[in-house]
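The complex appears here without one of its protein chains, the remainder shown in place.
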Amino acid sequence: MTSAATLGHLAADSTTAAAESQGFLSPTGVEVAFLLVGLVTFGAAVVTVTTRQLVHAALWLVVALGGLAVEYLLLTAEFIAWVQVLIYVGAVVVLILFGLMLTRAPIGRSPDADSGNRWAALTVAVAAAAALVWVVVDAFRTTWIDLDGPAAGSTAVTGASLFQNWVLPFEALSVLLLAALVGAIVLSRRAKANHVTEAGRPTGPNGSGKDGVR
Amino acid sequence: MHLAYPAVLSVLLFCTGLYGVLARRNAILVLMSVELMLNAVNLNLVAFDVWLSKAAEETLHSGQALTLFTIAIAAAEIGIGLAIVLAVHRNRGTSDIDKLRDTAEGPDGEDPGTGASATGPAAEKAEATA
Partner (left out) sequence: MTTTTLAVLVPVLPFLGAAAGLLLGRSAPGFARPLAVLPTLAALVLAVPVAARQGGGRAVDAVTELTPTGSVPVELALHIDGFAALVAVLVGCVATCVQIYSTGYLRDDPRYPSYAALVSLFTSAMFLVVYSGDLMVLLVGWEIMGICSYFLVGHYWETSEARAASLKAFLVTKLGDVPFLIGLLALATEAGSFRITKILGAVASGSLEHPTLIALLLLAGVAGKSAQFPLHTWLPDAMAGPTPVSALIHAATMVAAGVYFIARLLPFFQASRAAMVVLAVMAAVTMLGSALAALAQDDIKRVLAYSTIGQLGYMTGALATGDRGAAVFHLLTHGAFKALLFLAAGVIIHAAGTNSLAAMSRMRGLRDRVPDAYWTMTVALLALAAIPPFSGFFSKESVLVVAEHVATGHTGNAPGAAGWTVLLAGLVTALLTAAYATRLWLLAFRGRGAEAPDHGRQPVVMNAVLWLLAVPSLALGGLAFRLLPDWFDGHDLTPTLTTSVLGTGVALVGGIVTYGAWRHTTARAARLPLGAVAAHPEGDAALVEAEAIASHTPAYGDIAHAPDPSDPGRLLLGPLHRHAAVGFHLDAVYTTLFVRPVRAGASLVRFLDREVVDTYVRGAGTLPRVLGTAVRRAQTGNVQTYVSALLAGTVVLAVAAVLVATGA
């Protein structure tokens, strides 16, 4: 969709020259695909935050996240796309479903899924969206992404960048994950230990005293 | 590809998540909305990274690296968040955010003087027992 000459223009100067060669209302094939998948993604997201059935919300979230993975692919960031599928769709959503079940979320329509704050929330969200869309469109009206040439997000490129330039943050991130793991275990286990102690020693001469101390 | 497409999509997803965070009652649904917001940011990062890697010949790929970090942190966040929600649900029997109002002021229409005097000793007693 762009030529080598356009690339040179883009790199060298501002994008006014490129805007002449790119019709604003003449979308290319990738743009059309992006637009369609984007619509699906946005729709799924809207359903996620509005549906009254909690489990459906989680499932619609899968659709939205999957749509995003497709968008990543269209933006030539293939490694990110697969990570998105693996972690979000594979892990996070499963975790959320577990959470819904453990908190005994009602199956089926629950009439009180939205709080009384919804109209204020809607106002704020719409205002924020309007402001942001206005700003973003105004700012990047004449900016094009050059998707030709070698993929910008191939696994080789991402890996090289990650392990050449981002090694230290990457390792720090592993510590963070470890901490999160320990934290999650501690948060869950402590309540369980309490429960076990109370169940194991329901009556005792000094049971209540120890509870009081603890 | 026009940069406005991913940017606008990102904005819309972010505001959808925003609405979910503000309007949803169930804490897990709020967490899901937070995930939507994070993903909107991720889309932004990826889009701008691809643009800059070509337009400015940037080879650091900071956008993609940050995206990976965000995904990892989001995974950690959802784990911790769910653990907290489970603990709250176990202790309170509910995970509805608008029912967790321990930080609220006293009942409406109460006289400030008596309200202060009523909450003062109660707070002291709570401290003493703690």
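A and B label the chains in the order they appear, each numbered from 1.
Heads up, the rule we're going with is that a residue touches a chain if its C-beta (ideal position, glycine included) is under 8 Å from a C-beta of that chain, and two chains touch if they have at least 3 such contacts.
Remember, it's a predicted structure, so these values are computed and weren't measured experimentally.
Engineer: Under the definition given at the start, what are the shown partners of the omitted chain?
Structural biologist: Within the full complex, the chain not displayed touches A, B.
Engineer: Touch as defined at the start, partner being the missing chain; which of A:A120, A:V167 or A:L181 qualifies?
Structural biologist: Looking across A:A120, A:V167 or A:L181, the contact with the absent chain belongs to A:A120.
Engineer: What does the interface between chain B and the hidden chain look like in terms of residue numbers?
Structural biologist: Contact residues on chain B toward the absent chain are 18, 21-23, 97-98, 100-105, 108, 112.
Engineer: Over the whole complex, note the residues of chain A touching the chain we left out.
Structural biologist: Its contact residues with the unshown chain are 115, 117, 120-121, 123-124, 127-128, 131, 135.
Simple rule for what comes next: only the chains that are shown with their structure count from here on.
Engineer: Express in whole angstrom the distance between the two chain centres, defined as the mean CA positions of chain A and chain B.
Structural biologist: Computed from C-alpha means, the inter-chain centre distance equals 12 Å.
Engineer: Please name which positions on chain B make contact with chain A in the complex.
Structural biologist: 1-9, 11-26, 28-29, 31-33, 35-36, 39, 42-43, 46-47, 49-51, 53-57, 59-61, 64-65, 67-69, 71-80, 82-87, 89-91, 95-98
Engineer: Using the touch definition from the top, list the residues of chain A that touch chain B in their complex.
Structural biologist: Touch list, chain A to chain B: 1, 7, 10-11, 22, 24, 27-28, 30-31, 34-35, 38, 41-42, 45-46, 48-49, 54, 57-58, 61, 64-65, 68, 71-72, 74-77, 79-80, 83-84, 87-88, 91-92, 95-96, 98-100, 102-103, 105, 112-118, 120-122, 124-126, 128-129, 132-133, 136-137, 140-141, 143-147, 149, 152-153, 157-158, 161-162, 165-166, 169-170, 173, 176-177, 180-181, 183-184, 187-188, 191.
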